[in-house]
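A single protein chain has been omitted from the complex, and every remaining protein chain is retained in its original position.
Going by the order they are written in, the chains are A and B; count residues from 1 in each one.
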Amino acid sequence: MNFELPNLPQRPEKPRQYGLTMMMDKGMSVREAENFVEGNAPYTDLVKLGFGTSLLVPSLEAKLNIYREAGVHAYFGGTLFEAFIIRGLFDEFRRYLDRYGMEYVEVSDGTISIPHEDKLKYIEELSKEYIVVSEVGSKVANKVIPNTQWISMMKTELEAGAWKVIAEARESGTTGIYNKDGSANLQLIEDIRTHLDASNILWEAPQKPQQVWFIKHFGHNVNLGNIAPSEVIPLETLRLGLRGDTLLDFLPDAE
Amino acid sequence: MNFELPNLPQRPEKPRQYGLTMMMDKGMSVREAENFVEGNAPYTDLVKLGFGTSLLVPSLEAKLNIYREAGVHAYFGGTLFEAFIIRGLFDEFRRYLDRYGMEYVEVSDGTISIPHEDKLKYIEELSKEYIVVSEVGSKVANKVIPNTQWISMMKTELEAGAWKVIAEARESGTTGIYNKDGSANLQLIEDIRTHLDASNILWEAPQKPQQVWFIKHFGHNVNLGNIAPSEVIPLETLRLGLRGDTLLDFLPDAE
Partner (left out) sequence: MNFELPNLPQRPEKPRQYGLTMMMDKGMSVREAENFVEGNAPYTDLVKLGFGTSLLVPSLEAKLNIYREAGVHAYFGGTLFEAFIIRGLFDEFRRYLDRYGMEYVEVSDGTISIPHEDKLKYIEELSKEYIVVSEVGSKVANKVIPNTQWISMMKTELEAGAWKVIAEARESGTTGIYNKDGSANLQLIEDIRTHLDASNILWEAPQKPQQVWFIKHFGHNVNLGNIAPSEVIPLETLRLGLRGDTLLDFLPDAE
(Lines give C-alpha, C1' and ligand atoms only; values in the text may rest on other atoms or scores of the structure.)
Protein backbone atom coordinates (compact mmCIF):
# COMPACT_ATOMS: atom_id res chain seq x y z
CA MET A 1 0.00 0.00 0.00
CA ASN A 2 1.41 3.32 -1.06
CA PHE A 3 -0.76 5.10 1.54
CA GLU A 4 -2.47 3.61 4.57
CA LEU A 5 -6.10 4.35 3.80
CA PRO A 6 -8.15 3.29 6.86
CA ASN A 7 -11.14 0.99 6.83
CA LEU A 8 -10.16 -1.12 3.86
CA PRO A 9 -11.38 -4.72 3.92
CA GLN A 10 -8.76 -7.18 5.19
CA ARG A 11 -7.01 -9.51 2.76
CA PRO A 12 -5.15 -12.60 3.98
CA GLU A 13 -1.39 -12.64 3.43
CA LYS A 14 0.19 -14.74 0.69
CA PRO A 15 0.37 -17.69 0.48
CA ARG A 16 -3.41 -17.55 0.81
CA GLN A 17 -5.90 -20.38 1.26
CA TYR A 18 -8.84 -18.18 0.24
CA GLY A 19 -9.30 -14.79 -1.35
CA LEU A 20 -7.41 -16.25 -4.31
CA THR A 21 -6.87 -14.62 -7.70
CA MET A 22 -6.00 -16.92 -10.59
CA MET A 23 -4.62 -15.23 -13.70
CA MET A 24 -4.94 -16.82 -17.13
CA ASP A 25 -1.73 -16.77 -19.16
CA LYS A 26 -2.61 -17.46 -22.80
CA GLY A 27 0.99 -17.74 -23.98
CA MET A 28 2.92 -14.77 -22.63
CA SER A 29 6.59 -14.58 -23.53
CA VAL A 30 9.25 -14.74 -20.83
CA ARG A 31 9.64 -10.97 -20.82
CA GLU A 32 5.91 -10.41 -20.67
CA ALA A 33 5.78 -12.74 -17.67
CA GLU A 34 8.63 -10.79 -16.06
CA ASN A 35 6.79 -7.53 -16.65
CA PHE A 36 3.64 -9.06 -15.21
CA VAL A 37 5.06 -10.36 -11.95
CA GLU A 38 6.97 -7.15 -11.35
CA GLY A 39 3.66 -5.36 -10.90
CA ASN A 40 1.17 -8.08 -10.02
CA ALA A 41 2.86 -10.78 -7.92
CA PRO A 42 1.42 -9.52 -4.60
CA TYR A 43 -2.10 -9.86 -6.00
CA THR A 44 -1.73 -13.12 -7.93
CA ASP A 45 -1.94 -16.52 -6.26
CA LEU A 46 -2.25 -18.85 -9.21
CA VAL A 47 -1.42 -18.70 -12.90
CA LYS A 48 -3.07 -21.07 -15.35
CA LEU A 49 -1.06 -21.65 -18.52
CA GLY A 50 -4.21 -21.83 -20.63
CA PHE A 51 -5.19 -24.92 -22.67
CA GLY A 52 -2.17 -26.38 -24.50
CA THR A 53 -0.04 -23.23 -24.59
CA SER A 54 2.62 -24.73 -22.32
CA LEU A 55 3.58 -27.11 -25.13
CA LEU A 56 4.17 -24.22 -27.52
CA VAL A 57 5.82 -21.37 -25.65
CA PRO A 58 9.58 -21.13 -26.12
CA SER A 59 11.60 -21.10 -22.89
CA LEU A 60 8.85 -22.64 -20.77
CA GLU A 61 11.37 -23.41 -18.04
CA ALA A 62 12.47 -19.78 -17.82
CA LYS A 63 8.86 -18.65 -17.60
CA LEU A 64 8.06 -21.13 -14.84
CA ASN A 65 11.11 -19.97 -12.90
CA ILE A 66 9.91 -16.39 -13.08
CA TYR A 67 6.55 -17.34 -11.61
CA ARG A 68 8.20 -19.54 -8.98
CA GLU A 69 10.60 -16.87 -7.80
CA ALA A 70 7.73 -14.40 -7.60
CA GLY A 71 5.74 -16.68 -5.32
CA VAL A 72 3.05 -17.34 -7.92
CA HIS A 73 1.87 -20.93 -8.42
CA ALA A 74 1.69 -21.87 -12.09
CA TYR A 75 -0.09 -24.91 -13.50
CA PHE A 76 -1.09 -26.27 -16.88
CA GLY A 77 -4.71 -25.75 -17.92
CA GLY A 78 -7.04 -28.75 -17.76
CA THR A 79 -7.39 -29.05 -21.52
CA LEU A 80 -3.78 -30.21 -21.62
CA PHE A 81 -4.62 -32.98 -19.14
CA GLU A 82 -7.50 -33.96 -21.41
CA ALA A 83 -5.28 -33.94 -24.51
CA PHE A 84 -3.01 -36.51 -22.84
CA ILE A 85 -5.85 -38.60 -21.38
CA ILE A 86 -7.77 -38.95 -24.64
CA ARG A 87 -4.54 -40.32 -26.13
CA GLY A 88 -4.22 -42.77 -23.24
CA LEU A 89 -1.03 -41.07 -22.00
CA PHE A 90 -1.52 -40.55 -18.28
CA ASP A 91 2.03 -41.67 -17.43
CA GLU A 92 3.46 -39.36 -20.09
CA PHE A 93 1.41 -36.54 -18.57
CA ARG A 94 3.09 -37.15 -15.22
CA ARG A 95 6.48 -37.24 -16.90
CA TYR A 96 5.70 -33.87 -18.47
CA LEU A 97 4.70 -32.44 -15.07
CA ASP A 98 7.89 -33.72 -13.48
CA ARG A 99 10.19 -32.62 -16.26
CA TYR A 100 9.12 -29.05 -15.46
CA GLY A 101 8.92 -29.50 -11.71
CA MET A 102 5.21 -28.68 -11.51
CA GLU A 103 3.71 -28.63 -8.00
CA TYR A 104 0.13 -27.92 -9.06
CA VAL A 105 -1.97 -29.75 -11.59
CA GLU A 106 -5.47 -29.30 -13.01
CA VAL A 107 -7.81 -32.22 -13.70
CA SER A 108 -10.85 -31.50 -15.85
CA ASP A 109 -13.35 -33.04 -18.20
CA GLY A 110 -14.64 -29.91 -19.91
CA THR A 111 -14.19 -31.24 -23.45
CA ILE A 112 -13.76 -35.02 -23.32
CA SER A 113 -16.03 -37.46 -21.51
CA ILE A 114 -14.46 -39.22 -18.53
CA PRO A 115 -16.53 -41.51 -16.30
CA HIS A 116 -16.66 -39.70 -12.98
CA GLU A 117 -15.18 -42.63 -11.07
CA ASP A 118 -12.15 -42.41 -13.37
CA LYS A 119 -11.85 -38.68 -12.82
CA LEU A 120 -11.91 -39.25 -9.08
CA LYS A 121 -9.14 -41.82 -9.44
CA TYR A 122 -6.99 -39.36 -11.39
CA ILE A 123 -7.52 -36.80 -8.65
CA GLU A 124 -6.73 -39.31 -5.93
CA GLU A 125 -3.63 -40.54 -7.70
CA LEU A 126 -2.28 -37.09 -8.57
CA SER A 127 -3.02 -35.61 -5.16
CA LYS A 128 -0.42 -37.93 -3.65
CA GLU A 129 2.31 -35.94 -5.38
CA TYR A 130 0.80 -32.67 -6.52
CA ILE A 131 -1.66 -30.07 -5.34
CA VAL A 132 -4.72 -30.75 -7.46
CA VAL A 133 -7.25 -28.25 -8.67
CA SER A 134 -10.14 -30.01 -10.34
CA GLU A 135 -12.64 -28.39 -12.63
CA VAL A 136 -16.34 -29.08 -12.87
CA GLY A 137 -18.56 -27.97 -15.73
CA SER A 138 -18.64 -28.41 -19.49
CA LYS A 139 -17.16 -26.06 -22.08
CA VAL A 140 -19.98 -27.04 -24.40
CA ALA A 141 -22.67 -24.37 -24.26
CA ASN A 142 -25.64 -26.67 -24.67
CA LYS A 143 -24.55 -29.47 -22.33
CA VAL A 144 -26.64 -28.95 -19.22
CA ILE A 145 -25.46 -30.55 -15.97
CA PRO A 146 -28.19 -30.70 -13.30
CA ASN A 147 -27.44 -28.65 -10.17
CA THR A 148 -27.45 -31.72 -7.93
CA GLN A 149 -24.79 -33.25 -10.14
CA TRP A 150 -22.60 -30.12 -9.98
CA ILE A 151 -22.75 -30.37 -6.21
CA SER A 152 -22.07 -34.09 -5.92
CA MET A 153 -19.16 -33.85 -8.39
CA MET A 154 -17.62 -30.97 -6.47
CA LYS A 155 -18.03 -32.72 -3.13
CA THR A 156 -16.58 -36.04 -4.26
CA GLU A 157 -13.67 -34.36 -6.05
CA LEU A 158 -12.74 -32.49 -2.88
CA GLU A 159 -13.04 -35.75 -0.95
CA ALA A 160 -10.82 -37.46 -3.51
CA GLY A 161 -8.07 -34.98 -2.71
CA ALA A 162 -8.64 -31.84 -4.76
CA TRP A 163 -7.35 -28.71 -2.98
CA LYS A 164 -9.89 -26.47 -4.74
CA VAL A 165 -12.64 -27.05 -7.24
CA ILE A 166 -12.96 -24.68 -10.16
CA ALA A 167 -16.39 -23.76 -11.51
CA GLU A 168 -16.08 -23.64 -15.29
CA ALA A 169 -16.84 -20.52 -17.35
CA ARG A 170 -14.25 -20.67 -20.19
CA GLU A 171 -12.08 -17.74 -21.12
CA SER A 172 -15.20 -16.03 -22.49
CA GLY A 173 -17.36 -16.35 -19.38
CA THR A 174 -20.41 -17.62 -21.24
CA THR A 175 -20.86 -21.25 -20.20
CA GLY A 176 -20.95 -23.32 -17.02
CA ILE A 177 -21.97 -21.07 -14.12
CA TYR A 178 -23.01 -18.30 -16.51
CA ASN A 179 -25.78 -17.95 -19.02
CA LYS A 180 -24.94 -17.33 -22.67
CA ASP A 181 -25.09 -13.55 -22.14
CA GLY A 182 -22.50 -13.77 -19.34
CA SER A 183 -25.00 -13.21 -16.51
CA ALA A 184 -24.74 -15.48 -13.47
CA ASN A 185 -26.80 -18.68 -13.25
CA LEU A 186 -28.19 -17.62 -9.89
CA GLN A 187 -29.91 -20.82 -8.83
CA LEU A 188 -26.90 -22.96 -9.66
CA ILE A 189 -24.47 -20.72 -7.80
CA GLU A 190 -26.80 -20.46 -4.81
CA ASP A 191 -27.22 -24.24 -4.71
CA ILE A 192 -23.46 -24.79 -4.81
CA ARG A 193 -22.93 -22.27 -2.04
CA THR A 194 -25.56 -23.91 0.17
CA HIS A 195 -23.91 -27.30 -0.01
CA LEU A 196 -20.20 -26.49 -0.10
CA ASP A 197 -17.67 -24.41 1.80
CA ALA A 198 -17.22 -21.36 -0.42
CA SER A 199 -13.50 -21.14 0.36
CA ASN A 200 -13.00 -24.42 -1.52
CA ILE A 201 -14.53 -23.15 -4.76
CA LEU A 202 -12.71 -21.03 -7.30
CA TRP A 203 -15.14 -19.28 -9.64
CA GLU A 204 -14.04 -18.48 -13.16
CA ALA A 205 -15.06 -14.86 -13.69
CA PRO A 206 -13.32 -13.35 -16.72
CA GLN A 207 -15.77 -10.47 -17.20
CA LYS A 208 -15.76 -7.46 -14.89
CA PRO A 209 -19.52 -7.55 -14.15
CA GLN A 210 -19.06 -11.19 -13.07
CA GLN A 211 -16.24 -10.20 -10.71
CA VAL A 212 -18.39 -7.41 -9.25
CA TRP A 213 -21.31 -9.79 -8.83
CA PHE A 214 -19.26 -12.36 -6.91
CA ILE A 215 -17.61 -9.76 -4.68
CA LYS A 216 -20.97 -8.23 -3.80
CA HIS A 217 -22.62 -11.62 -3.13
CA PHE A 218 -19.74 -13.67 -1.68
CA GLY A 219 -17.56 -10.97 -0.13
CA HIS A 220 -14.25 -9.47 -1.12
CA ASN A 221 -12.27 -12.64 -0.40
CA VAL A 222 -14.12 -14.84 -2.88
CA ASN A 223 -11.76 -16.98 -5.02
CA LEU A 224 -11.84 -15.81 -8.64
CA GLY A 225 -10.14 -17.12 -11.75
CA ASN A 226 -9.56 -16.72 -15.50
CA ILE A 227 -8.55 -13.12 -14.85
CA ALA A 228 -6.71 -11.47 -17.75
CA PRO A 229 -3.19 -10.24 -16.87
CA SER A 230 -4.17 -6.58 -17.18
CA GLU A 231 -7.24 -7.11 -14.97
CA VAL A 232 -5.49 -8.46 -11.86
CA ILE A 233 -4.88 -5.07 -10.24
CA PRO A 234 -8.31 -3.72 -11.28
CA LEU A 235 -9.82 -6.81 -9.61
CA GLU A 236 -7.83 -6.09 -6.46
CA THR A 237 -9.30 -2.55 -6.41
CA LEU A 238 -12.77 -4.12 -6.64
CA ARG A 239 -11.97 -6.38 -3.68
CA LEU A 240 -10.78 -3.41 -1.62
CA GLY A 241 -13.62 -1.02 -2.47
CA LEU A 242 -11.26 1.20 -4.45
CA ARG A 243 -13.29 1.24 -7.65
CA GLY A 244 -16.68 2.82 -8.28
CA ASP A 245 -18.56 -0.48 -8.41
CA THR A 246 -17.69 -1.48 -4.84
CA LEU A 247 -16.59 1.79 -3.22
CA LEU A 248 -19.71 1.99 -1.08
CA ASP A 249 -19.91 -1.72 -0.27
CA PHE A 250 -17.08 -2.04 2.21
CA LEU A 251 -17.30 1.15 4.23
CA PRO A 252 -18.02 0.75 7.95
CA ASP A 253 -20.70 3.43 7.72
CA ALA A 254 -21.69 3.38 4.07
CA GLU A 255 -24.58 5.62 3.15
CA MET B 1 6.62 11.32 -38.97
CA ASN B 2 8.55 8.67 -40.80
CA PHE B 3 7.51 10.17 -44.15
CA GLU B 4 6.17 13.66 -44.83
CA LEU B 5 2.78 12.85 -46.30
CA PRO B 6 1.25 16.15 -47.46
CA ASN B 7 -2.18 17.46 -46.50
CA LEU B 8 -2.41 15.88 -43.09
CA PRO B 9 -4.46 17.79 -40.52
CA GLN B 10 -2.35 19.91 -38.18
CA ARG B 11 -1.81 18.84 -34.58
CA PRO B 12 -0.58 21.31 -31.93
CA GLU B 13 2.85 20.61 -30.44
CA LYS B 14 3.20 19.16 -26.95
CA PRO B 15 2.57 20.41 -24.32
CA ARG B 16 -0.88 20.88 -25.84
CA GLN B 17 -3.84 22.83 -24.51
CA TYR B 18 -6.28 21.06 -26.83
CA GLY B 19 -6.21 18.05 -29.08
CA LEU B 20 -5.44 16.08 -25.92
CA THR B 21 -5.25 12.31 -25.58
CA MET B 22 -5.64 10.87 -22.09
CA MET B 23 -4.58 7.24 -21.65
CA MET B 24 -6.05 5.08 -18.90
CA ASP B 25 -3.46 3.09 -16.97
CA LYS B 26 -5.24 0.33 -15.03
CA GLY B 27 -2.18 -0.79 -13.10
CA MET B 28 0.69 -1.21 -15.54
CA SER B 29 4.00 -2.33 -14.08
CA VAL B 30 7.06 -0.10 -14.30
CA ARG B 31 8.38 -1.96 -17.32
CA GLU B 32 5.04 -1.87 -19.07
CA ALA B 33 4.98 1.91 -18.53
CA GLU B 34 8.51 2.14 -19.93
CA ASN B 35 7.49 0.14 -22.99
CA PHE B 36 4.43 2.34 -23.39
CA VAL B 37 6.15 5.73 -23.31
CA GLU B 38 8.90 4.52 -25.63
CA GLY B 39 6.33 4.25 -28.40
CA ASN B 40 3.49 6.53 -27.36
CA ALA B 41 4.84 9.57 -25.51
CA PRO B 42 4.54 11.91 -28.51
CA TYR B 43 0.83 11.11 -28.75
CA THR B 44 -0.08 11.01 -25.05
CA ASP B 45 -0.78 14.15 -23.04
CA LEU B 46 -2.31 12.77 -19.88
CA VAL B 47 -2.30 9.44 -18.07
CA LYS B 48 -4.98 8.60 -15.55
CA LEU B 49 -3.94 5.99 -12.99
CA GLY B 50 -7.41 4.49 -12.92
CA PHE B 51 -9.55 4.31 -9.76
CA GLY B 52 -7.48 3.24 -6.71
CA THR B 53 -4.69 1.47 -8.61
CA SER B 54 -2.08 3.99 -7.50
CA LEU B 55 -2.39 2.67 -3.94
CA LEU B 56 -1.60 -0.87 -5.08
CA VAL B 57 1.08 -0.77 -7.75
CA PRO B 58 4.59 -1.54 -6.52
CA SER B 59 7.20 1.12 -7.34
CA LEU B 60 4.67 3.89 -7.89
CA GLU B 61 7.44 6.47 -7.65
CA ALA B 62 9.46 4.79 -10.40
CA LYS B 63 6.40 4.67 -12.63
CA LEU B 64 5.60 8.33 -12.08
CA ASN B 65 9.19 9.24 -12.90
CA ILE B 66 8.94 7.40 -16.19
CA TYR B 67 5.85 9.36 -17.17
CA ARG B 68 7.42 12.63 -15.96
CA GLU B 69 10.62 12.17 -17.93
CA ALA B 70 8.59 11.32 -21.02
CA GLY B 71 6.61 14.56 -20.78
CA VAL B 72 3.36 12.81 -19.97
CA HIS B 73 1.22 14.21 -17.14
CA ALA B 74 0.00 11.51 -14.77
CA TYR B 75 -2.74 11.91 -12.20
CA PHE B 76 -4.77 9.72 -9.88
CA GLY B 77 -8.28 8.80 -11.04
CA GLY B 78 -11.20 10.57 -9.37
CA THR B 79 -12.43 7.47 -7.55
CA LEU B 80 -9.34 7.72 -5.37
CA PHE B 81 -10.29 11.30 -4.44
CA GLU B 82 -13.76 10.01 -3.57
CA ALA B 83 -12.34 7.15 -1.46
CA PHE B 84 -10.48 9.72 0.66
CA ILE B 85 -13.38 12.22 0.83
CA ILE B 86 -15.98 9.68 1.95
CA ARG B 87 -13.63 8.84 4.83
CA GLY B 88 -13.29 12.53 5.68
CA LEU B 89 -9.60 12.56 4.77
CA PHE B 90 -9.11 15.57 2.49
CA ASP B 91 -5.89 16.61 4.22
CA GLU B 92 -4.52 13.09 3.94
CA PHE B 93 -5.39 13.14 0.24
CA ARG B 94 -3.24 16.23 -0.20
CA ARG B 95 -0.42 14.60 1.75
CA TYR B 96 -0.65 11.63 -0.60
CA LEU B 97 -0.48 13.92 -3.65
CA ASP B 98 2.54 15.73 -2.25
CA ARG B 99 4.39 12.62 -1.17
CA TYR B 100 4.45 11.64 -4.84
CA GLY B 101 4.97 15.12 -6.23
CA MET B 102 1.73 15.14 -8.20
CA GLU B 103 1.09 18.24 -10.32
CA TYR B 104 -2.33 17.21 -11.61
CA VAL B 105 -5.34 16.06 -9.64
CA GLU B 106 -8.82 14.86 -10.52
CA VAL B 107 -11.93 15.86 -8.56
CA SER B 108 -15.07 13.84 -9.20
CA ASP B 109 -18.34 12.72 -7.68
CA GLY B 110 -19.14 9.78 -9.94
CA THR B 111 -19.82 7.35 -7.11
CA ILE B 112 -20.34 9.29 -3.88
CA SER B 113 -22.70 12.23 -3.40
CA ILE B 114 -21.01 15.56 -2.76
CA PRO B 115 -23.07 18.78 -2.53
CA HIS B 116 -22.00 20.76 -5.58
CA GLU B 117 -20.92 23.76 -3.50
CA ASP B 118 -18.52 21.47 -1.67
CA LYS B 119 -17.19 20.05 -4.91
CA LEU B 120 -16.55 23.60 -6.14
CA LYS B 121 -14.68 24.37 -2.90
CA TYR B 122 -12.45 21.33 -3.37
CA ILE B 123 -11.70 22.46 -6.92
CA GLU B 124 -11.00 26.02 -5.79
CA GLU B 125 -8.76 24.88 -2.96
CA LEU B 126 -6.84 22.32 -4.98
CA SER B 127 -6.41 24.60 -7.99
CA LYS B 128 -4.20 26.89 -5.89
CA GLU B 129 -1.50 24.22 -5.88
CA TYR B 130 -2.35 21.72 -8.59
CA ILE B 131 -3.75 21.61 -12.08
CA VAL B 132 -7.27 20.34 -11.58
CA VAL B 133 -9.28 18.21 -13.93
CA SER B 134 -12.82 17.83 -12.68
CA GLU B 135 -15.26 15.22 -13.82
CA VAL B 136 -18.98 15.59 -14.35
CA GLY B 137 -21.43 12.71 -14.70
CA SER B 138 -22.42 9.69 -12.68
CA LYS B 139 -21.00 6.20 -12.99
CA VAL B 140 -24.42 4.85 -12.04
CA ALA B 141 -26.24 3.83 -15.22
CA ASN B 142 -29.72 4.82 -14.10
CA LYS B 143 -28.88 8.16 -12.48
CA VAL B 144 -30.03 10.75 -14.99
CA ILE B 145 -28.60 14.26 -14.72
CA PRO B 146 -30.64 16.84 -16.69
CA ASN B 147 -28.72 18.47 -19.55
CA THR B 148 -29.02 21.93 -18.00
CA GLN B 149 -27.39 20.61 -14.85
CA TRP B 150 -24.51 19.04 -16.80
CA ILE B 151 -23.89 22.44 -18.36
CA SER B 152 -24.12 24.48 -15.17
CA MET B 153 -21.87 22.02 -13.31
CA MET B 154 -19.26 22.15 -16.06
CA LYS B 155 -19.36 25.96 -16.23
CA THR B 156 -19.07 26.51 -12.51
CA GLU B 157 -16.30 23.93 -12.14
CA LEU B 158 -14.25 25.69 -14.81
CA GLU B 159 -14.94 29.02 -13.07
CA ALA B 160 -13.84 27.46 -9.77
CA GLY B 161 -10.45 26.76 -11.28
CA ALA B 162 -10.64 23.48 -13.17
CA TRP B 163 -8.27 23.39 -16.15
CA LYS B 164 -10.45 20.91 -18.05
CA VAL B 165 -13.74 19.21 -17.35
CA ILE B 166 -14.08 15.53 -18.11
CA ALA B 167 -17.38 14.16 -19.39
CA GLU B 168 -17.87 10.78 -17.70
CA ALA B 169 -18.25 7.51 -19.60
CA ARG B 170 -16.48 4.96 -17.37
CA GLU B 171 -13.88 2.53 -18.68
CA SER B 172 -16.69 0.72 -20.48
CA GLY B 173 -18.12 3.73 -22.35
CA THR B 174 -21.72 2.93 -21.46
CA THR B 175 -22.84 5.67 -19.07
CA GLY B 176 -22.76 9.45 -18.78
CA ILE B 177 -22.52 10.93 -22.27
CA TYR B 178 -23.30 7.56 -23.86
CA ASN B 179 -26.38 5.38 -23.93
CA LYS B 180 -26.22 1.86 -22.53
CA ASP B 181 -25.29 0.48 -25.96
CA GLY B 182 -22.31 2.84 -26.19
CA SER B 183 -23.90 5.19 -28.74
CA ALA B 184 -23.56 8.93 -28.15
CA ASN B 185 -26.26 10.83 -26.25
CA LEU B 186 -26.57 13.32 -29.10
CA GLN B 187 -28.76 15.94 -27.46
CA LEU B 188 -26.65 16.07 -24.31
CA ILE B 189 -23.38 16.41 -26.22
CA GLU B 190 -24.85 19.04 -28.54
CA ASP B 191 -26.19 21.02 -25.58
CA ILE B 192 -22.81 20.94 -23.85
CA ARG B 193 -21.06 22.07 -27.01
CA THR B 194 -23.46 24.96 -27.51
CA HIS B 195 -22.82 26.37 -24.06
CA LEU B 196 -19.15 25.65 -23.48
CA ASP B 197 -15.82 26.10 -25.22
CA ALA B 198 -15.10 22.64 -26.63
CA SER B 199 -11.38 22.95 -25.94
CA ASN B 200 -12.16 22.89 -22.21
CA ILE B 201 -13.98 19.58 -22.32
CA LEU B 202 -12.29 16.19 -22.36
CA TRP B 203 -14.65 13.47 -23.55
CA GLU B 204 -14.18 9.95 -22.28
CA ALA B 205 -14.34 7.77 -25.39
CA PRO B 206 -12.97 4.28 -24.71
CA GLN B 207 -14.65 2.60 -27.69
CA LYS B 208 -13.37 3.13 -31.22
CA PRO B 209 -16.78 4.07 -32.72
CA GLN B 210 -17.02 6.77 -30.03
CA GLN B 211 -13.61 8.13 -31.00
CA VAL B 212 -14.61 8.17 -34.66
CA TRP B 213 -17.87 9.92 -33.83
CA PHE B 214 -16.17 12.71 -31.89
CA ILE B 215 -13.47 13.23 -34.50
CA LYS B 216 -16.05 13.46 -37.26
CA HIS B 217 -18.30 15.83 -35.28
CA PHE B 218 -15.80 17.92 -33.30
CA GLY B 219 -12.74 17.79 -35.53
CA HIS B 220 -9.46 15.95 -35.25
CA ASN B 221 -8.24 18.02 -32.27
CA VAL B 222 -11.08 17.07 -29.94
CA ASN B 223 -9.87 16.12 -26.44
CA LEU B 224 -10.44 12.40 -25.81
CA GLY B 225 -9.85 10.25 -22.75
CA ASN B 226 -10.02 6.75 -21.22
CA ILE B 227 -8.01 5.47 -24.18
CA ALA B 228 -6.49 2.01 -23.64
CA PRO B 229 -2.66 1.93 -23.92
CA SER B 230 -2.73 -0.08 -27.13
CA GLU B 231 -5.26 2.31 -28.69
CA VAL B 232 -3.28 5.56 -28.40
CA ILE B 233 -1.50 5.24 -31.74
CA PRO B 234 -4.62 3.89 -33.52
CA LEU B 235 -6.46 6.98 -32.19
CA GLU B 236 -3.72 9.23 -33.57
CA THR B 237 -4.18 7.62 -37.00
CA LEU B 238 -7.91 8.43 -36.73
CA ARG B 239 -7.09 12.07 -35.92
CA LEU B 240 -4.76 12.29 -38.94
CA GLY B 241 -7.02 10.57 -41.46
CA LEU B 242 -4.65 7.60 -41.65
CA ARG B 243 -7.26 4.96 -40.91
CA GLY B 244 -10.18 3.83 -43.05
CA ASP B 245 -12.83 5.47 -40.86
CA THR B 246 -11.48 9.01 -41.35
CA LEU B 247 -9.27 8.71 -44.43
CA LEU B 248 -11.69 10.69 -46.58
CA ASP B 249 -12.65 13.25 -43.92
CA PHE B 250 -9.52 15.36 -43.84
CA LEU B 251 -8.49 15.55 -47.48
CA PRO B 252 -8.47 19.02 -49.06
CA ASP B 253 -10.40 17.66 -52.04
CA ALA B 254 -12.15 14.59 -50.68
CA GLU B 255 -14.49 12.88 -53.07
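Everything that follows uses one rule, which is that contacts are C-beta pairs under 8 Å (C-beta built on N, C-alpha and C of every residue); 3 or more make two chains touch, one makes a residue touch a chain.
Remember, predicted model here, so these are calculated numbers, not experimental data.
K.L.:
Out of A:E82, A:E157, A:E204 or A:E236, which is the one that touches the chain we can't see?
P.N.:
Considering the complete complex, A:E82 is the one touching the chain left out.
K.L.:
Can you tell me which of B:L5, B:A141 or B:L186 touches the chain that was removed from the display?
P.N.:
B:L5
K.L.:
Any idea which of A:S54, A:Q210, A:N226 or A:T246 touches the chain not displayed?
P.N.:
A:S54
K.L.:
Taking the full complex into account, what residues of chain A touch the chain not shown?
P.N.:
26-32, 35, 50-60, 79-80, 82-84, 86-87, 89, 92, 96, 99-100, 110-113, 139, 170, 172
K.L.:
Since one chain isn't shown, list which residues of chain B touch it in the complete complex.
P.N.:
Interface with the chain not displayed, on the chain B side: 1-3, 5-7, 34-36, 38-40, 42-43, 208, 230-234, 236-237, 240-245, 247-248, 251, 255.
Everything that follows uses one rule, which is that only the chains that are shown with their structure count from here on.
K.L.:
Between chain A and chain B, what is the separation of their C-alpha centroids in Å?
P.N.:
Here the centre of chain B sits 34 Å away from the centre of chain A.
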